[in-house]
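Worksheet: one structure, shown below.
Note that one protein chain of the assembly has been removed; the remaining protein chains are unaltered in position.
In this document, chain identifiers A and B correspond to the written order of the chains, with residue numbering beginning at 1 in each.
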Amino acid sequence: MRLFGKTLTAAAVLVMSTSLVMAEDVEVLHWWTSGGEAAALNVLKDDLATKSIGWVDMPVAGGGGEAAMTALRARVTAGDPPTAVQMLGFDILDWAGEGALGDLTSVAAAEGWDTVVPTALQAFSKADGKWIAAPVNVHSTNWVWINKAALDAAGGKAPETWEELVAVLDAMKANGITPLGHGGQAWQDATVFDGVVLGIGTDFYKAAFIDLDPAALGGEQMAEAFNRLIKLRSYVDDNFSGRDWNLASAMVINGEAGMQMMGDWAKGEFLKAGKVPGTDFVCIRFPGTQGAVTFNSDQFAMFNVEGEGAVAAQAAMASAIMNPTFQSAFNVVKGSVPARTDVPNDAFDDCGKKGMADLAEANGSGKLFGSMAHGHAAPAAVKNAVYDVVTAAFNGEYADGAAAAAALAEAVAAAQ
Amino acid sequence: MATEADFRTRLQDWLPKLVLAPSFAVTLLFVYGFILFTIVLSFTGSKMLPKFTWVGFENYEKLFALPAWNTAIVNIAIFATLYIVICTVIGLMLAIFLDQKIRGEGMLRPIYLYPMALSFIVTGTAWKWFLDPGIGLERIMHQWGWESFSFTWIKDGEMALYTIVIAAVWQTSGFVMAMFLAGLRGIDNETLKAAQIDGASNWQLYRRIVIPLLRPAFLSAFVILSHLAIKSYDLVIALTGGGPGRATEMPATFMYSYTFTRNQMGIGASSAVIMLMTIAAIMVPYLYAELKEKK
Partner (left out) sequence: MAAVTQDTAVSTGRITRTFIYLVLVLFALFYLLPLYVMGVNSLKPLNEITGGNMMALPSQWTLEPWRSAWSTAQIGVEPTGLKPYFLNSILMVVPAVAISTIIGALNGYVLTKWRFRGDTWVFGLMLFSCFIPFQIVLIPMAVVLGKLGLAGTVPGLILVHVVYGIGFTTLYFRNYYASFPTELVRAAMIDGAGFFRIFWRILLPVSGPIAVVSVIWQFTNIWNDFLFGVSFGGTSQPMTVALNNLVQSSTGVKEYNVHFAGAILAALPTLLVYIVAGRYFVRGLMAGSVKG
């Protein structure tokens, strides 16, 4: 209590309203159904239970929430939305545009969310100045996970530039392993491409993916980015198509592959296999992107619910999500970093601490960008258009980078 | 008394129509009403949820400019042709073979039929596994000593479509077999015996007499298979997810992704209208011929 002066008032507001309606339920639509994720979510559920708020579970897994979003559309159209929905990036703003979301501003003001949540994140948690969603975590996507033994055999120095990266990959190839562990699914291809584009330059990333500037999308730098992506394809084994990302992680863990370019959720796989950051594996930013971060953030979007009790339960849930203790507990389990910058990093491992420091640095220097691959740079239609071209390029359907860049500019224009 | 009897006969006249009416009304609303809704939607600028801002034929123009839609059309043409032909051939062959006083027919029949009972999640998981070079057939062959064996269709943009044909044929050819078997069992043996006396060989018997008599079964099989082919969504998602890249995109997966995950509902609706028109073009002549014949 001593820590959170402002929380007192918020708590008072909540106690007042929740005491009127005991045993109210929140219905939560989400796709966190694997063991670790569910354990993390259970922290939230138990917390709400102490406030006499019941948890009605509506899990819909698959495809990064695609099936869940279909279910949600049916629920909203039927006039029966869930209380809270796990959601990513532009989907939140799109739903806000449809007028389907509730208003958390009073809780947010009482607890001072504005000052602790990174600005780039607030862009997705607020619409028209109103808080509409409670961010749970920040994942950053421009990570590379390297098998330490394979790296030592390939020279031992973690690559810091594109040229060094190519050198390491070549050395790994010469050592007889698959240099790059990768799964051929559109979002994984796009995740790698995020790093490649950011590596060309932070201003370029912003111009191409955030501002969607046609000149940047179809220009020479983009052609170079695609050439690099096509180059990376040559370090992937032939059996990559359709492979799940965690199987690609497993390849790196057991030394079959040298490295994987994947978001911070990959860390969980390494930890579960009993590997230690620094000794068994190394986590670095995508070469050439240190200091900048591409992120995606899981948030719980709060829908319009009817009845005073339901609204109060919803507010209590939002407050519980933003609680620093929960943020720490959840993100330690999930592998991501807290969505507020004032959470102590004691509970996190080395990679987690680095992630939190990088996030704070990028937030301060204006180099914190939404990830295109994960729907935080542009709306779904554009994102999927980018997927189409990136995946096609990765599968060798364009003659060269310039052709791919031209196709990208065209596809993005058509999707807008 | 007279009026009551009168009332009862009038009621009897109306009763059949009253019984049929709810089904008919429900069909009008839930099928034709919804089709109309989709057609209207395809002329609007709907993105995430239905919105009625008129945009004319813009969605259709965008649709046919999309390379993925062309891929989907080519894919469905290849898939549907192969699927229907192979299923019919296998189904007919198995039915004719099973009809030869086979011992153990009672055991074989459910084995041929059961794949139809499984959901796409089950089918997809099993086949995806089996066809994956890293864990499935290719690896087994390598483990059994056939080192040069290679079967990587599912990972190959050119060939992945044919793995969907394999799984789909696996799932429904047994059902087609059952339809042909039912047709064969309905053929009067006297006709066959008469032909045999005339000295016809087995081959001639089947080609000249039996297969022409199976016409209704062929038609039913064709209708059921073509509607399964056009609606093929589940199996594609479970097996390849439309990949590698977008090599196995089908109209149904295309429509679903534009309507529900890409927030371009207008384009999704226009692709649905094209699909419906295709289905109608196949079904209406068939239905017309069937129903006219029976009158």
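The criterion applied here is as follows: contacts are C-beta pairs under 8 Å (C-beta built on N, C-alpha and C of every residue); 3 or more make two chains touch, one makes a residue touch a chain.
Computed from a prediction, not measured in an experiment: that's the story for all the values here.
Asker: What shown chains come into contact with the chain that's not displayed?
Answerer: Computed over the complete complex, the missing chain touches A, B.
Asker: Which subunit B residues touch the hidden chain?
Answerer: Considering the whole complex, subunit B reaches the absent chain at 12, 15-17, 19-20, 22-24, 26-35, 37-38, 49-50, 90, 93-94, 97-102, 106, 108-123, 125-127, 129-130, 135-136, 139-140, 143, 170, 174, 178-179, 181-189, 192-193, 196, 202, 205-206, 216-217, 219-220, 227, 230-231, 233-234, 252, 255-256, 259-260, 265, 269, 272, 275-276, 279-280, 283-284, 287-288, 290-292, 294-295.
Asker: Which subunit A residues would touch the chain omitted from the figure, given the whole complex?
Answerer: 27, 31-38, 41-42, 45, 55-64, 67, 70-71, 73-75, 77-80, 244, 246-247, 265, 268-269, 272
In the analysis below, only the chains that are shown with their structure count from here on.
Asker: What's the distance between the Cα centroids of subunit A and subunit B, rounded to whole Å?
Answerer: 39
Asker: What does subunit B use to touch subunit A in their complex?
Answerer: Within the complex, subunit B touches subunit A at residues 47-49, 62, 65-66, 68, 128, 132-134, 152, 154-157, 240-241, 243-246, 257, 260-264.
Asker: Inside the complex, what are the residues of subunit A that reach subunit B?
Answerer: 63, 66, 69-70, 73, 76-77, 94-95, 97-98, 184-186, 238-243, 379-381, 384, 388, 391-392, 394-395, 397, 414-415
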